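Note that this complex is displayed minus one protein chain, with the remaining chains in position.
Up next is chain A:
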Amino acid sequence: MFIKDTQDLEAEVALLESRLQDARAQLAASEYPSPPSSWTVKEQYNNSNNHKFTTSSRTSLHALLLLSDSALPLGSFAYSSGLESYLAHNKSSRKSPIASFHRFLKLSIASIASTSLPYVIAGYREPSTLDTLDNDLDASTPCIVAQRASIAQGRALIGVWERAFRVSFAAPGSRATGDVEAAIVAIDDLSNALKSCLEEDEDLGPKGHFAPLWGVVCRAMGLDLQQTAYVFIMNHAKAVLSAAVRAGVMGPYQAQNVLASQELQDTMMKRIAREWNTPVEEAGQVVPALDLWVGRHELLYSRIFNS
């Protein structure tokens, strides 16, 4: 009897939870009519509640997990995106390092969203323009520190795609629709262009910047645009938090706490929604101070990160 009651209660809790989730998803959807809601991801894969677990959603879930894995060998751990320099420039805030870090995280997400996310989205929507996007992002990156970081991760992404993912996601005979095919061709073209220009060409050749490539690779691997944008920003937040742990700002549990927080989710969603329809020509730096911190990373006497 007692056990049965408990089970009933548990079932009720599960039901209420799923209702809460639905309500939140609706709220998020109404708040951002076209742009994304993180909850749709959850909803889509919540296969215990409904039985719509299809092959395509499994493939896309698999790709999503691969691309959001912190073990994805892009070398993101080597970059603090200006955090290290920020800490060095704002020593007065050492009394409250956590508050100071929260400020940085918020600025950093706003900045990556305003400068790079339009390129991610454009790469996803129009993979065939990858070479132009690559050139334009290179032209728009104001300091070599950020440029090096972006190029290194972009080329690493090409490497992972070619050595690991391509064989599974672009296998001959697989059901590659036109768009996915275009994305695969775009990556191949850029990769070939990178290989054929071995520094002997001047500095205006293809570079392999991370943001537009991310959009194209996600397209090739079957993610939808919302997932692509969300994972891009999420990975950035993860990298900054990971850098914060290693820089001694906070402990790993606290970092996970921040990563899981509603605050961070709201910030990310707000920034994605803001840039959803920003054309790349309108992309720009909303945090001018961040350019200065990143650019002055080179002046640090000692440093543990590459940016």
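Here, a contact is a pair of C-beta atoms (placed from the backbone, for glycine too) under 8 Å apart; a residue touches a chain by one contact, two chains touch by 3 or more; residues count from 1.
Convention: contacts and distances are computed from a predicted model.
Only one of "Anaphase-promoting complex subunit 11", "Ras-related protein Rab-2A", "Urease accessory protein UreD" or "SUMO-conjugating enzyme UBC9" fits the UniProt record of the hidden chain, and that name is "Urease accessory protein UreD".
When the missing chain is restored to the complex, the residue among A:Ser80, A:Ser114 or A:Thr228 that touches it is A:Ser114. The missing chain, though absent from the display, is touched by one residue of A:Val13, A:Ala164 or A:Leu299; that residue is A:Leu299.
Among A:Thr59, A:Thr129 or A:Gln285, the one in contact with the hidden chain is A:Gln285. On the side of chain A, the interface with the absent chain consists of residues 24, 27, 85, 88-89, 91, 93, 96, 98-100, 102-103, 106-107, 110, 114, 135-136, 138-145, 147, 202-204, 261-263, 266, 270, 274, 282-292, 295-296, 298-302, using the contact rule stated above.
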